[in-house]
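First up is the structure itself, then whatever we jot down about it.
For this depiction, one protein chain was excluded, whereas all remaining protein chains were kept in their positions.
Which chain is which? They are A and B, in the order written, and residues in each are numbered from 1.
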Amino acid sequence: MKTINKLYTALILIFMYAPIAVLILFSFNESNSTSVFSGFSLKWYIELFNDGETLKALYNTLILAVLSSVIATILGTAAAVGIDYMKKGPLRSIIMTITNIPMMNADIVTGVSLMLLFVFIATIFGISGILGFGTLLIAHVTFNLPYVILSVLPKLKQLDPHLTEAAQDLGCTPFQAFLKVVIPNILSGVLTGMIMAFTLSLDDFVISYFASGPEFQTLPLRIFSMTKRRVTPDMYALSTLIFVAILILLLLNNLTKKDESGVKGAKK
Amino acid sequence: MKRLISILTLIFMSASLITATAEPWDSPSYKAQLTGEYINVYNWGEYIADGSEGTLDLNAEFTRRTGIKVNYTNYASNEDMYAKLKSGGATYDVIIPSDYMVQRLINENMLEKINFDNITNFHYIDDRYKNLAFDPTNEFSVPYTVGMVGLIYNSEMVSEAPDSWTAMWDEQYSGDILMFNNPRDAFAISQFVLGLSLNTHTPDDWALAYDKLLEQKPLIQSYVMDEIFNKMENNEAILAPYYAGDFLSMKDNNDALEFVYPKEGTNYFVDAMCIPKGTQNKTAAEMYINFMLEPDIALENAEYIYYASPHVEVINNPDYSLYQNPVIYPDAETLANTQIFEDLPTETMQVMTNYWDELKIDGYDYTTYYVCFGAAIIGVIALTIYRNHKKHKYDYD
Partner (left out) sequence: MKKSSSLWARLCAAPYIVWMIIFIAAPLLMVAYYAFTDAAGNFTLKNIVALDGYAGIFIRSIWYGIITTIISLIIAFPFAYAISQKSTKYQSTMIMLLMVPMWMNFLIRTYSWMNILSDNGIINTALKAIGFAPIEMINTPGAVILGMVYNFMPYMVLPIYSVISKMDRNIIEAAQDLGCNKLKVITRVVLPMSVPGIVSGITMVFVPSVSTFYISQKLGGGKYDLIGDTIERQFQTSYNYNLGASISLVLMILLLVCMAFMNTFTSDDEEGGIVI
């Protein structure tokens, strides 16, 4: 059973990482092709660091992903708590249905409808050039929210309601009870939601396309704009660098985590 | 997690800082009084010399010469650009649409008249590219690049070198033909084969062109845009229509590829710099357009983009790597046998896109889907009944 487990996990990881391996390979290509490997070269890494627009786009993407996922996590977690306390009825039903809409909608429709809304607001208040970082951030938070809510709600559902009551009976204020009982129990759901929001935001193209303005271009926008001409291997080089950076941080993170889990184990 | 992100951010922040530093440089032709101003430039992706592969970063160079900062963003198609502009939510100072899109923008009163007194380098533009049909009095646009569509083929895989678009309907290449994945370019090829105008307003003509495309569909390997680079370079397809400049870039990676301008004629395009209505800084925008026409800048750009330049100093420069290149600068006879896209009225556009939709739906047997779908629904219903049944059985839950 254990070997099957291991084998299975390994297979999944191979599936997930096969394309990553290919992109790493082609980032070292000598020519500008991403299908014919003609020789090893570091050329595209040098190109990358000469390409100010791409680096700026990367920086924009990260800022946007961090901000939008944090905002969405806070808003979404609070919303999930509120929804969980709500009595089952039409109000809750309506809220949940609307929450699902950004997921149900084709991305492009969400994008277009948000754009129409922003433009509508701009004409009412007489703002010219409303599209920019602000609208992009709003759009990202909006499509991130359902994912956060959906990953926090199951956790809240699993939570024994008597726990909070018990905490309150033992003298906690509702807020303290929330902090000490609810939060630790739903934390993994909150983190899952945040990772998901971050991931989605990092890679979103369609919605960003409609919500973005002339001053703020993200990496997916830049890469997708290359689809009339060639997507050059410097994008592969960039992806490789991001990949390596994440992997290193992941390892570091794990090394430091050792103590934490030790403490947890001791408590138990 | 948070720590991870902040470290990442820091790494890339410092990286971008390093590259952003540049020594101040002053050119006699511009004054530095504009420092602090900025313009929003909206251009095709990979369509300007940007510092890669040893070229000059033109946007940075513009800033160095004038002090004006460039906010540079990209789009993938004329249609994308139009959608953005039409929304009215964003203001741009310089855009670079193609011919028919320039015409549409003019018709819809979305472009500013350019003050040609400020475009002192306009005389460098070859007369052939002035006063073109999309902007007959040349008040709104300044040509940026020009180009033509041709047929790319793999010389080692064809039985004989094609000279006609009809090769794309040749059954012996079935499964090895690539086709444009955008309606206007795809219909154009069909229209050339049929001897129709690219800009016809007659629905029947579009119907004929559609039938021709439908006839071709079983032979097509895939409808592509930029995937064409990978597929042609890797010998995965034999025939593909694409832009001449991009062929040269493919040829660098696969010497077996050859290029031909089919005898029926081909599409000829001009991408031109324009200033959209709502510009915040028209003077700076004109300065940018003029800057692009500086002989050294235009040459740098032409070397990077690989498309033909409308700039006489570039065309006639023997040091230019594509000097008199027969693919990019074909002979007069080939040039004469071309048509340029014009803006189509909305009804015609609808006709075209409806046919394109149909092309993407048609010729497929849906029976399997209907059967599978029916089976899935029955399965789900059966499961529901089973569950309910089970629930009654163990009612202690």
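The rule is simple: a residue touches a chain if its C-beta (ideal position, glycine included) is under 8 Å from a C-beta of that chain, and two chains touch if they have at least 3 such contacts.
Here the structure is a predicted model, which is why all the values come from computation and not from measurement.
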Would you mind spotting which of B:55, B:182, B:199 or B:280 touches the chain that isn't drawn? B:182
Identified contact with the non-displayed chain, of A:46, A:95 or A:163: A:95
By the document's definition of touch, the residue of A:28, A:44, A:59 or A:147 touching the omitted chain is A:147
Tell me which stretches of chain B touch the chain missing from the display. 77, 79-80, 82-83, 86, 181-183, 217, 220-224, 227, 230-231, 234-236, 346, 349-350, 352-353, 356-358, 360-361, 364, 366, 369-370, 372-373, 376, 380, 383-384, 387, 391, 397
What residue numbers in chain A mark contact with the hidden partner chain? 1, 5, 8-9, 12-13, 15-20, 22-23, 26, 34-35, 75-76, 78-79, 81-86, 88-89, 92-110, 112-114, 116-117, 138-139, 141-142, 145, 147, 149-151, 153-155, 157-158, 164-165, 168, 174-175, 177-178, 185, 188-189, 192, 195-196, 199, 202-203, 205-206, 219-220, 223-224, 227, 231, 235-236, 239, 242-243, 246-247, 250, 253-254, 257-258, 261, 264
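The rule is short, and it goes like this: only the chains that are shown with their structure count from here on.
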The answer for chain A against chain B in the complex is residues 31-36, 38, 47, 49-53, 55-56, 58-59, 62-63, 66, 115-116, 118-119, 122-123, 128-132, 135, 191, 194-195, 198, 209-210, 212-215, 217, 221-222, 224-232, 234, 242, 245-246, 249-250, 253
Parts of chain B lying in touch with chain A, wherever the complex brings them together: 1, 3-5, 7-9, 11-13, 15-16, 18-20, 40, 42, 44-47, 50-53, 57, 59-60, 71-77, 80, 83-84, 87-92, 225-226, 229-231, 233-234, 246, 249, 252-254, 278, 280
